[in-house]
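Only one protein chain is missing; all other protein chains are in place.
Residue numbering begins at 1 within each chain, and the chains themselves are lettered A, B and C in the order written.
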Amino acid sequence: MNTSDLLILCAAGMLVTGYLMVGQKALFTTIRLFGIQSLLLGVVAATIAVTESRHELFLTAGITVAMKAVLIPWFLMRIIDRIGINREIEPFLNVPVSLLVCLGLTVVGYRVSTGFPEGAQGVRHHLIGVALSMLLIGMFLMVTRKKAITQILALLTVENAVFLVAVGVTPGMPLVVELGVAFDVIVAVLVLGVLVQRLVARFESMDVSRLSQLKG
Amino acid sequence: MSLFKSIAVRVAQGTQYIKDPRRADPVGFRGRLAVGAAECSTGCDACVAACPTGAITLNPVRVDLGRCVSCGDCVPVCPSARLSFTNDFRLACTDRDGLILSAERPAPDPVKVSEALHRRFGRSLKLRSVSAGGCSGCELEVNALGNVNFDIGRYGIDIVASPRHADGLVLTGPITRNMAEPLQVCWDAMPEPKLVIAVGACAISGSPFEGADTLERGFLERFRPTLYVPGCPPHPLTFICGILDLLGIPS
Amino acid sequence: MIPTILEGVRAFGLAILQAVLMLTLAPLLKTLIKMMKARLQNRQGPPLLQGYYDLAKLFRKEAVRSETASWVFVAGPRVYFAAAVSATALIPVLISAAPLEVAGGILLLVGTLALGRFALATAALDTGSAFGGMGSSRDMTIAALAEPALMLGLFTSALAAGTLNLGALVRHALAQGVTFHPSDVLAFAGLFIIVIAETGRVPVDNPATHLELTMIHEAMLLEYSGPDLALVEWASAVKELLYLTLLVDLFMPFGMATGTAPLALVVSLLAWAFKVFVLAIAVTATESMNAKLRLFRVPELVSISLGLAFLALTIRFL
Partner (left out) sequence: MNAFLLMDVGVPAAVVIRLVAVAVTLVLARRVTASRYVALGGSILASILTVAVAISVLIGGSSADGLLFRHSASGIALSYSVTPLSAWFLMVLGLIAIPTAIYSMAYFAHSVAPARTAFVGSAFNVMLGAVELVFTASDVIMFLFAWELMTLATATLVATEHEQRTSRRAAYLYLVMSHVGTGCLLGGFLVLSAAAGSASFPSMLAGNVLHGLTRDGVFLLFFLGFAVKAGIVPFHVWLPEAHPAAPSSVSALMSSVLITAGVYGLFRVCAFGLGVPALGWGLTLSALGTVSAIMGVLYALTQTDLKRLLAYSTIENAGIMALGLGASMLAMTDSHPALATLAAAASLAHVLNHAVFKGLLFLGAGSVVMGTGTRQLEQFGGLLRRMPWTGLFFLVGSMSIAGLPLLNGFISEWLTFQALLLGFHTTPGFSRLNYPLSGALLALTSALAAACFVKVFGISFLALPRSPAAAEAHESPRAMLAPQAFLAASCVGLGLFPGVVLNGLSSVLASLPGLQPSSLMSWGGLEMASPSQFDHVIPAMFGMALLGGLLAAGLLSTRTRFAIRREPTWGCGGELSARTEYTASAFSKPLVMVFQAIYRPTRQVETLAQVSPYFTQEVRYRSEMEPTFERYVYGPLLRAVLGVANGMKVLQAGSLHAYIGYVLALAVGLMLLVWWRG
């Protein structure tokens, strides 16, 4: 199998991890899935770095893996350990239904991706398609899940999707921006992590829908 | 990820099953009750008095493993210290009288291989366990047969879910009145050829409950067990070695 | 095209040979998985030939049947066995042509397995035991849930090859040489889940359970003994081998012989054995690393596989 197949495969793999995150209720597994997803993203970046000899992408891949596949999962798992909540108790939609919805979102994503100018077929078509689908699925995840951790993961999924397009389709962005983005992500996760802990301290649960009680 | 973790665990634990049950040495296991050669002081019946299940009879001193519940009360009371426990666990026997030990006959005679049984079940034996009013002691040990330590499955011996699938009936407990009929039903439900294995003192003799009118031990008169596994409860090794010897399975 | 007499005879000859091959190797596969599982649990596990020993013993034993059972109870295992065995004639194993491929393709294969299931599930209701009813109800439920995903997964591969006939499908794949399309991975993942479900493995069903209330497939067999039981056990083993072979045919047919040259056959036998072995390892890993799902969590699993199959279809054809 050649590199384009590898790319498509990794992209599809990212999408599958997205599905599984929707299908999962155990937070630990969800985090692991996210780790795999980021790992695949790193592979994509590295592959492109090799094929198109854009060596700065190696750094990107390195950062991605280091942070999203290792650092952030570790941090989130630590939070879960501390607050001792490991299940998405009641999502707004039950799993089969939300998976079917995700199928619909995938179709939409692909449909849209055919409309893009840069190569509506081949690798890029799939990269864009996957990215858009993941974008939608991530948002869907944010909408339907209540636990703050899941929300963080959903946000990161969306971020991955954007990154996928940035790496795979655009000629690539300057290193500074990437570092900035990476830093933002870290900060975001940290902030949300703290938020989660406050939330648990305040409401003995990390159900985000409880936040509505905060309004004066 | 979990894959690697579990493999790591697996490696860390190493192999735990007992390589050769026949040569195992269960330290501290209260097994066979040995009868010493010394003379009894005249008129002493301390051990008989002490024994709760009437497993000991005098002149000469005989111990019936089929009754003995290994409580150990007889050992200290004997003035001439004739009785002592060893950790010998190969006590299974094919006939009831073989379980009666004395100074002349220190150990039950080893189970002899039955050719017919070897041909039929030597490579595959499925057991159905029936607890006929047992206290769950023996049942627990029967359960333990399948665990990581004893792993009886490696000899093609398994406990199965339905008597229709079974070749042998593992009988535990003294057979109370209410369990007599279900026991019979289970036996009838098993396809020929089949055998009974009596496990534990209660199953073999009714031991502490012997002669109680709440028991109905007619079943054992009708069908003689092929193997007696004494003990209260028996050590899984006793069971395994008994079966292996009976079916002539190398370990 | 109706085959001529000669072709017909040849086809049936091949079918018999292939059926015999599958029948011979199926118990081995079952025991192999059992053994690898035992090894993962720090146990030694049964000897590799245990499957054969058990079958041999069961065939020599008496058949005890329920008083309340009718001829349906007797017919059940036989039809189940016949369905599994004749289904083997519809898939290519060593040669890149299914012996009876003129007789039908994927749809017939699925239909035949459904026939076997129907027979066994009906027979299980015949004894009037609650366990039988429970098993048959659950088995039909899970089969019904698995059907759409199974079909979708099969269709993805079939439509890629432009035929529903497994023989033609494999030949198409071989002719193309080692091609790879990302959708294959997804379709494979989807179908693998279904195979797990259809062959009654953890996390859907637990083949080693002793507790009637947790049984699905086993609960239907509780009443069978001796030869009847042997037939069902053997047929289930064949069915499992069949499913794994199906996965091999659809996704990794490489090394399969195109003719009946002895050397090619040997190579293809080795290749097939190796690939099935790899899949068996995958099954073992799945069984050892997952806990059995509650019955009502199974739909989630199945819907995931449906999603995978659908995604494969999308990636492949859009």
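Here is the rule we go by: a residue touches a chain if its C-beta (ideal position, glycine included) is under 8 Å from a C-beta of that chain, and two chains touch if they have at least 3 such contacts.
Keep in mind it's a predicted model, so treat the numbers as computed, not measured.
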Among C:130, C:208, C:261 or C:278, residue touching the chain not depicted: C:130
Residue of C:48, C:159, C:208 or C:281 in touch with the missing chain, whole complex considered: C:159
Subunit C, residues in touch with the chain not shown (by the definition above): 1-3, 8, 12, 15-16, 19, 59-70, 72, 77-79, 81-86, 89-90, 100, 102-108, 111-112, 114-115, 117-118, 121-122, 124-130, 132-134, 136-138, 140-141, 143-152, 155, 158-159, 162-165, 168, 212, 222-223, 226-228, 230-231, 295-296, 299, 306, 310, 313-314, 317-318
Where the unshown chain meets subunit B, residue by residue: 162-164, 181-183, 185-186, 188-189, 191-192
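Following the convention adopted for this analysis, only the chains that are shown with their structure count from here on.
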Central subunit by CA centre of mass proxy: C
Subunit B contact footprint on subunit C (complex, rising order): 38, 40-47, 49-50, 53-54, 56-57, 60-64, 209-212, 215, 218, 221-226, 229, 285, 288-289
Touching residues (chain side subunit B, partner subunit C) in the complex: 2-3, 6, 10, 13-17, 120-121, 123-124, 126, 148, 151, 153-154, 156, 159-162, 164-165, 167, 189-193
Complex interface listing, subunit A residues touching subunit C: 1, 5, 8-9, 11-13, 15-16, 19-20, 23, 95-96, 99-100, 102-103, 106-107, 110-111, 114, 126, 129
